[in-house]
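Below is one structure. I have some questions about it.
Shown here: the complex without one of its protein chains, the others still in place.
Chain IDs A, B and C follow the sequence of writing; residue 1 opens each chain.
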């Protein structure tokens, strides 16, 4: 196909900047699944380097043909070496300006490590939690943090009706909070681990395994119980405005999962 | 631990039925990731057997300790041999009754096959689409259908600024609609495939490959363009009350994806 | 870019057929992740329609530039309505001929359903197993079948050292066999379910839940025990020439998995 000379002279038209006549605005447009090394705040060690999967979006007014995707990455280049959580609002402001947008959105997920001691032997090891930030800036800045906490659930019904034993399993508690006053991921994890049959450990010696086995048996909980216990704790916490709780239990007696959720 | 005689005599207490004093109601509780063979309506062949991944939930009033998970599966046993889409409201009614709930929710995802002819050679083959039903019954019955449609997107900017060629890639258009009047999955797929650079085929001979290559080059589209073209079509369709459109493009020049979404 | 007239006259060159001078043969070339409706043999109902994810490959001699991918799909079109397992060798012969190859390979994975009765209440429900066929035809025809069986494992150490209870969890046993004489998927599943703490059910009433809880507690097994019990059964089976066993246990007390494997 022939091309007019303007391409030869390398003055490129800005297609994205073209006026769009279809009168259709777009809620969110941007980039998804960018992996980037970032730094997050750590309650005990000031900061922790980790690797995030990042989504960045803006809204697009009806009169623009498209957004400029490369600018999202330019903003990440600017900020990824600083503590992300301290700069989220600034990052979103920067994105709004660069993209001439009314609203900017950021979604982060990253593994976060905490040193956890075995309950009896006290041997310390690293355990990872999948953590999340979700921030948006339109007229106001809104921010949510989330974490997936693996826990043990032991079935109250199974314990009650059986002469011995009780089925138990690994369950995942996903908790998201929208706060006014800063809440550490560590605090959210702690509240969650206090709301299950027993919490999970990276390393257990025999004395520890006896402890967690008996603790779980002494604290039978349905997925419903975890949602309730955790929602009571979160409702009492003055720093937290809204929360989402989801519990999914990988039932050891079924090939499907038990599930419960509550938002407030 | 010792057990009182009641266990020996096999009169089991109904733990789930116990009164809960915590005054915390639960939004959704139930079963997730049940795989089940089902039958769905097929525009051209009346019905199509497929395999669904199913989530079933009810709400739980604050005064009940737990729900009875096994009853969800009992309802599936009753209905899975009938055409699912014709019975969704009845299934949810049945679940509400069995679980003594105020609201019931069903989520289905399943592969759905359509015979598609190559554009020039006209050779017919099966192509699969991931499809979705989402139904709820509280006071009123609400129903959404969804489908993920793989398409080709060819970048308008890349075409415009390059002397030859243009980067293109596989993209996934996810479209969900809430309708008043029945909409076939086939209709939704057709509207989507008319809103991209070129649609995708299971089998292409050389004459067909020439056709799709040139068609994509003749129809460059950003993810934003697909959202707009499809939203215009869906807005015009009197059967459709609400829709969600998401387009994710697996950019051939990046290791991350371009994304756009719109709901109405 | 200019094109010589031959394109206008639509006599397309066969690029794949071009001679390659690099003297590099290729082990496997073909298509991956094709979803196709197929029919498999069912021990109790003669046949079962299901949906397979299919990989098809051939070897490529050094002197050919490429293989003709569309022909793999043409072969599927021919055979997908017949009982696949009865036609595997014929399918591979057909592929070898169509692609002028010395070797042809087929990999199938599909969900397979079995009606399973609860152990005490005897209520029957469908339960799904991920199943696999792997066939190759070079000079001789070789065939493997595989299945992933979800089971309960209860930890012998946890039981022994704890005053009450024992941690247990969902575990997945993956077993592959290469046989001389036909082995039903049902047989392979049965042998596997006889080699664990307790097997898993789609639906359990309270009487059943008591049964599986106590059965698991009465049969504590490490992943190592499952590998050993199953390998002894498979070794004794005169129909089976080789096997691979893998057991992965989603530990309810850890966020990582216990694993064991054996091949023979």
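Just so it is clear, contacts are C-beta pairs under 8 Å (C-beta built on N, C-alpha and C of every residue); 3 or more make two chains touch, one makes a residue touch a chain.
The structure displayed is predicted, hence computed values, not measured ones.
Enquirer: Check the options B:142, B:190 or B:209 and report the residue that touches the missing chain.
Expert: Within the whole complex, the residue contacting the unshown chain is B:209.
Enquirer: With the missing chain put back, which residues of chain A would touch it? List them for me.
Expert: 1, 10, 12, 14, 34-37, 49-51, 70, 73-74, 76-77, 80, 111, 113, 123-126, 128, 164, 202-207, 210
Enquirer: List the residues of chain B that touch the chain left out of this view.
Expert: Within chain B, the residues touching the omitted chain are 127-128, 150, 152, 154-155, 157-158, 161-170, 198, 200-202, 204, 206, 209-210, 212-214, 216-217, 250-256.
Enquirer: Which residues does chain C use to touch the chain missing from this display?
Expert: Touching the missing chain: residues 1, 3, 7, 12-13, 15-16, 20, 22, 24-35, 55, 57, 60, 65-67, 69, 156-157, 160-164, 222-225, 227-228, 231-232, 248, 255-263.
In this text, only the chains that are shown with their structure count from here on.
Enquirer: I want to confirm something about chain B and chain C. Since they are copies of the same sequence, is their interface symmetric in residue numbering (over half shared, so same) or not (under half, so different)?
Expert: same
Enquirer: In terms of Cα-based centroids, which chain occupies the most central position?
Expert: Located nearest the centre of all protein C-alpha atoms is chain B.
Enquirer: Taking each residue of chain C in turn, which ones touch at least two of the other chains?
Expert: Expected reply: 128, 164, 202, 204, 206, 210.
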